[in-house]
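All protein chains but one are shown at their positions in the complex.
Chain naming follows the written order as A and B, and within any one chain the residues start at number 1.
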Amino acid sequence: MSTPTRYRLDELAARFKLELRGDGARMIAGVGTLATATSGQLSFLANSRYRTQLDGSHAGAIVLRADDAVHCAGACLIAADPYVAFAKIAALFDPTPAAVPGVHPSAVIAADARVDASASIGPHCVIEAGAIIDSGAVLGPHCVIGVDCAVGAQSRLVARVTLVTRVTLGKRVLVHPGAVIGADGFGLAFERDASDHGGWIKVPQLGGVRIGDDCEIGANTTIDRGAIEDTVLEEDVRLDNQIQIAHNVHIGAHTAMAGCAAVAGSAKIGRYCLIGGGAGILGHLNVADGVTITARALVTHSIHSAGEYSSGVPLQESRQWRRNAARFKHLDDLARRVQAIEKELESKESKS
Amino acid sequence: MSTPTRYRLDELAARFKLELRGDGARMIAGVGTLATATSGQLSFLANSRYRTQLDGSHAGAIVLRADDAVHCAGACLIAADPYVAFAKIAALFDPTPAAVPGVHPSAVIAADARVDASASIGPHCVIEAGAIIDSGAVLGPHCVIGVDCAVGAQSRLVARVTLVTRVTLGKRVLVHPGAVIGADGFGLAFERDASDHGGWIKVPQLGGVRIGDDCEIGANTTIDRGAIEDTVLEEDVRLDNQIQIAHNVHIGAHTAMAGCAAVAGSAKIGRYCLIGGGAGILGHLNVADGVTITARALVTHSIHSAGEYSSGVPLQESRQWRRNAARFKHLDDLARRVQAIEKELESKESKS
Partner (left out) sequence: MSTPTRYRLDELAARFKLELRGDGARMIAGVGTLATATSGQLSFLANSRYRTQLDGSHAGAIVLRADDAVHCAGACLIAADPYVAFAKIAALFDPTPAAVPGVHPSAVIAADARVDASASIGPHCVIEAGAIIDSGAVLGPHCVIGVDCAVGAQSRLVARVTLVTRVTLGKRVLVHPGAVIGADGFGLAFERDASDHGGWIKVPQLGGVRIGDDCEIGANTTIDRGAIEDTVLEEDVRLDNQIQIAHNVHIGAHTAMAGCAAVAGSAKIGRYCLIGGGAGILGHLNVADGVTITARALVTHSIHSAGEYSSGVPLQESRQWRRNAARFKHLDDLARRVQAIEKELESKESKS
C-alpha cells in the first residue's frame, strides 16, 4: 500500500529530542520487539527487569533509559520514558493511508447537514439532518451520524460508527468500528395496574452525549445519551472495546478503562483513574480522582480517596475451589462460632 | 430540528388525569431535573427522601406525590406514581422527528420481500428474500433484515440493526443500533479422532427468534436463534445494551435486564424478573417469576421462588483485599480447624 518510510537514527534523535549513542547514520525503516527486530528496525526497553533481552537483540537501535544504556552494545536513543518515546517514533511507521478529502458518491447526506470541505466521508456513510462534520474529520465506511450530532475537527471514525442523536465529539477524537454513541439510556418506569401487575413505561431520553478532545472509544463500545442532562466524557478519556457507559455518567479527564468495563447510570468517575478490564461501577456512585480499580472488581460504594481497590476471589483448581466456595455460604456462621469459642475460652481464663 | 412544543399546565393535568395545584396557565416547554429546570420546564420528585430539593428548584411545575405536595411552594401536578407520570409527560417533548413513509432509493429490497406502504425504510437498508415489514414500522439507516424475518407493526429499528434469519418481532418493538438478533447459536459437537484428538463439528442452528410486543433491545445486544426450536422473549421484555442471550433461552413477560447481563443456552427466566447489570445465568436453569438478581451475580442453580439473590465479595482497598482473598483459598481448611477446636472443647467439657 504505502511507500516504505526510512529515517536516519540521528534524524530521529533530533526530532524527538533524545540523546543518541552509536551510529547516527543507521537507517530505521520500522519497529520491532527486542526479540524480533532486525538491523533496520528500532526497538525499546521500557522495564529494566527485561534488561537481559538486550544481549540477544538484533535491533538496529534501541530506545531505553540512561541506566540501561550501559548494557546496550549497539546504537541507542536515551529517553526519560522509553515507552512514550517509542510510541511517538513508531507513529512515523504507521502505514494507515491518509484519508482523501471529499464525499464518496454512495454517502447519503441530509440537505441541512454541514460537512467541511476538508473532511473525508467514506462509502455508504449516512449523515442526517442538522449534523456537523468539522474540518479534517474522517469518516470511514458505513458511519451513521444522526440528527443534531457534531464531529469535531481532525476526529476519525474508523468505520461503522453510529452517533445516534445529540452527540458532540471534540477535536481529534478516535472512534473504532461498531461503537454506538448516543443510544437511548435505559430508563423505565414500572406502571403497576389494579391487579398489582403492570408493565414498563419508557422514560424518554432527552439528553445527549458530550465527548471531549483527544478521547478514544473502542470497538463495539456503547455510550448512552442522558435522560435529561448529558452523558459526559472530559478530554483524553480512553475507552477500550466493549465498554458500556450508561446514561448521565460523567468521566473525568485522562481516565482510562480496559475492555468490557461497565459504568451504571449517573456514576461520576474522577480524573486520572485506571479502571481494569471487566470492572463494574454501580449507579449514582462517586469515584475520586486517581483511583485504580483492578480487573473485574465491582465498585459497590463511592470511593473518596485515591488508591487501588479490588474485589473477587482467587482462581483455584475446581475441586479445591468448590470446597472453599461451599464454606463461603456459611461464613457468617463460622465467624459467630469463632466468637463463641473466644468467649468460652475467655470465661474459662477468668474463672481459673 | 423540530418546532418547540409548549403546553399549558392545566392541559397537561387534564391529559394525564393528574390533580393540578397552582397556576394552570403556566406554559411548559420541556423538562429538567429539580436542580436545573427553569420556569418554563417541568420536573419531578419520585422519592420523598429528596424532598429538600424542592426548596431550591426553579422548575415551572413539579410532578410529585400528594404528601410531598405540601412542601412545594410552586405549581405542581399530583400523581400516585410521579415517575410514571413524568415519563408520559416527557414523551411529549421528545424531539425525535417522525419517520417519513417510503423506501430510500439506496435501500436494497428483495423482489419477494413485502414492505408495507406505511413503513419507512432508511438509507442503505437491505431486506432479503421472504422478509416482511409491517405497517408503520421504521427502519433507520443501515438495517439488515435477513431471510424470512418479520418486523411487526409500529416497530422501530433505530439504525444498523441486524435480523439474521427466522426472526419475528412483535408490534412496537424498539431495537437500538448494533443489536444482532438471530445469529447462529453456539452449538458445537466435539468429534474425537483415533489419536484421542479431534476437532469441532458445527451443529446447525435451525430454529429462530420470537420477540413479543413492546420489547426493547439495547445497543450491541445479541440474541441467538435456537438450535431446533426458537429463542423466545415474551411481551414487554426490556434488555439494556451489550446483553447476550444464547440459543433457546426463554424470557417471561415484563422482565428487565440491565447492561452486560448474559444468559446461557436453554435457560428459562420467569415473568417480572429484574436482572442486574453484568449478572449471568448458566445454561438449562429455571428462574421463577418475580426474581431479582443483583448486579454481577452469577446464577449457578435454578431459583424456585421469588426474592432477591446475590453473589460476589465486597470491594476493598487492594492491600486488605489481597489478604482476605489469600485466606479464601484455605477457607475449607479454616472451617475444619474450627470444627476441630469445637470438638476438643466439647470433649474437655464432658470430661470436666
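As a working rule, a residue touches a chain if its C-beta (ideal position, glycine included) is under 8 Å from a C-beta of that chain, and two chains touch if they have at least 3 such contacts.
Remember, predicted model here, so these are calculated numbers, not experimental data.
Touch with the chain omitted from the figure is made, among B:Thr5, B:Thr36, B:Ser135 or B:Ser310, by B:Ser310. Between the chain not shown and the residues A:Glu128, A:Asp214 or A:Glu229, the one that touches is A:Asp214. Contacts to the hidden chain, counted on chain B, fall at residues 106, 108, 124, 126, 128-130, 142, 144, 146-148, 160, 162, 164-165, 178, 180, 183-184, 186-192, 197-204, 206, 220, 222, 224, 228-229, 242, 244, 246, 260, 262, 264, 280, 282, 292, 294, 297-301, 307-314, 316, 320, 323-324, 326-328, 330-331, 334, 337-338, 341, 344. Touching residues on chain A toward the chain that is not drawn are 1, 30-33, 36, 81, 83-84, 86-88, 90-91, 93-97, 104, 106, 122-124, 140-142, 158-160, 174, 176-178, 214, 216, 218-220, 236, 238, 240-242, 254, 256, 258-260, 272, 277-278, 295-296, 312-319, 321-322, 325-326, 328-332, 334-335, 338, 341-342, 345.
Keep this in mind: only the chains that are shown with their structure count from here on.
The distance from the centre of chain A to the centre of chain B, each centre being the mean of the chain's C-alpha atoms, comes to 25 Å.
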